[in-house]
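Here the complex is missing a single protein chain, while all its other protein chains stay put.
Moving on, here comes chain A:
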Amino acid sequence: MAGDCSIRAIWILNNLDAVVFSRRFPVVEKRWRAACQSENESSEDGAVKYTVFSSLPSDSELAAAFSDRKMREGSVRGFGIRVSQSKEGSDSWVDDPITRHIVGFYINREEEGETNLMWPLALHIKGPYCILILPLVEPRHVKAYTRLCKRSDCGNAVTVDESLSSLLLDLPSITGAFMVAHAIGDIVTGDVADPEVVVSQSPSVGGLLDSLTGSIGISGISRAKPVAAPVASSAPSGATAIGALAPDVPKSGSRLLDKDALRSFISSAMPFGTPLDLSYSNIFSIKANGFSSLDIPPQDLKQPAWKPYLYKGKQRLLFTIHETLHAAMYDRDEIPDSLSVSGQINCRAELEGLPDVSFPLTGVSTSKIETLSFHPCAQVPERNVDKQTLMFSPPLGNFVLMRYQATCGLGPPVKGFYQLSMVSEDEGAFLFKLRLMEGYKSPLTMEFCNLTMPFPRRRILSLDGTPSIGTVSNAEHSVEWKIITSGRGLSGKSIEASFPGTVRFAPLQTQRSTSFSSVHEGATDDDSDNEPENANNMVNIEEFLEEKMNKDLPPVDLEEPFSWLAYNYAKASFKIVGASLSGISIDPKSVSIYPTVKAPVEISSQVTSGDYILWNTLGKCPSAVNAKV
């Protein structure tokens, strides 16, 4: 049944490769077996009799297959693209990075021959857990994939009839499986935060539960406080990306799996394996609260499935425009700086009944918004209209109304350069010259601004130098410069900040981490042969150092944009409130509600920094060419 999504089984493994939770759906499994049977019957008269692995493995078999794949593919996720270690029949042989997410297992590898491939498994790693979802596909899809991963030639050309792309396009169940995987991932790690909505009185307001229960939390549901980074966790968060190696193995954690919560979520979200609703807040509210006879359905309208409860109480409407600014600042002639905004409008509609809310989006045309996408509750306006009016029927609680990507309407809030030059093997001289909030007018206020220079592979011994403004501190592997501390916001004017200094490191230890060189053996050849000559040919200390440092540079995961460890850079983190940088805004007066009620509308906006990187002007830096369309 194309266009449908059913799950055959769910497994959750911990970081010891043991299955800690599993759930099988016999109804879906029955359909799979029937499909296999009819496939076999239909292909019986054909020349090729082809069977697919037709039964579900037990937990122990799955765990064995999981470790088997991990061994074969080098890591939990695998190589992704075909490398010299890839073996025919394994995922990386397909040579597509998505095979780090959509994986195949060989069950009971020794016992059976060719027919033991179980595919596709949606792999989602969250916290210490690996979540594996096996959606229902047709046996012919599995066969098609088997052909892809067992092809003996040099790899897929881009235009062929049978490609992974066409397969994925045909299989919404894989998409569904990932939706389920992420929902379950959030539950097992307790990471079920609502989008942040800021109001003037209190820093933030809670989600659906709060709107049902006031401010009293309900016990029994594990629910984290709304965290500071409301942008979905897929956004590259600087904290994990910078500094440390981000290995794609599950992080260790001692938190025990809340099996009951998981079980009840699964039972409600997909009682028979077919997902019906993946909104954990709705499901938990229903589980926790149930319904009483006081919950009266609306008179004329059908209450949407995504809004099981109707709000009662004081009415108001809150919007928060939240933007994240990503920047790569090069300060070079040949590479232009790049500045991009990813934003979203979070909303909280405390309105009774099932009203429609509409408002015109202003600034959409001027702010060069690249993409707009909306919550399913929204009626989508026509594109290319200068003044877009957005109409939506709000669900309960905090939700993301729309998302957009835009270019920054104003200049970079932190502008300038960072130069670092190694004067000796263990000493670097650096210079910052920055201009903050240039061209930014009130009410735009920079609440704080920090600059971090990470040196993940060097140990800092000492730091000399005084900045023209702010304070400096250093940890073992990073230097932090607090330019504007919170409480002393910068508004209505721009400031200059400079920071010359030197940083001294502990002598470089060339330890070869065997973990990756063993995986990538063969790539390292004849170091002993070439070393002395290299040293002689080296023109200056920087190149020598670079060569030396690069020797034990581990490969990064495909989920990283580049090898952070290979570059010298400073990362700015700041928060700007008062308006959006993209220029998008909502006029409170033009927000209309139908049926008309009197409800105050509050709008706030904040801009935080995402990857805001000042590359060392004197060193190497990653870059990309922008599309010219």
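The definition used in the following text is that a residue touches a chain if its C-beta (ideal position, glycine included) is under 8 Å from a C-beta of that chain, and two chains touch if they have at least 3 such contacts; residues count from 1.
Keep in mind that, in the parts below, contacts and distances are computed from a predicted model.
Undergrad: With one chain of the assembly withheld, which option in "Centromere protein S", "Dolichol-phosphate mannosyltransferase subunit 1", "AP-5 complex subunit beta-1" or "WD repeat-containing protein 54" matches that chain's UniProt protein name?
TA: "AP-5 complex subunit beta-1"
Undergrad: Decide which residue listed in A:Leu16, A:Leu169 or A:Ala475 touches the omitted chain of the complex.
TA: If we include the chain that is not displayed, A:Leu169 is the one touching it.
Undergrad: Out of A:Leu361, A:Cys449 or A:Val556, which residue would touch the omitted chain in the full complex?
TA: A:Val556
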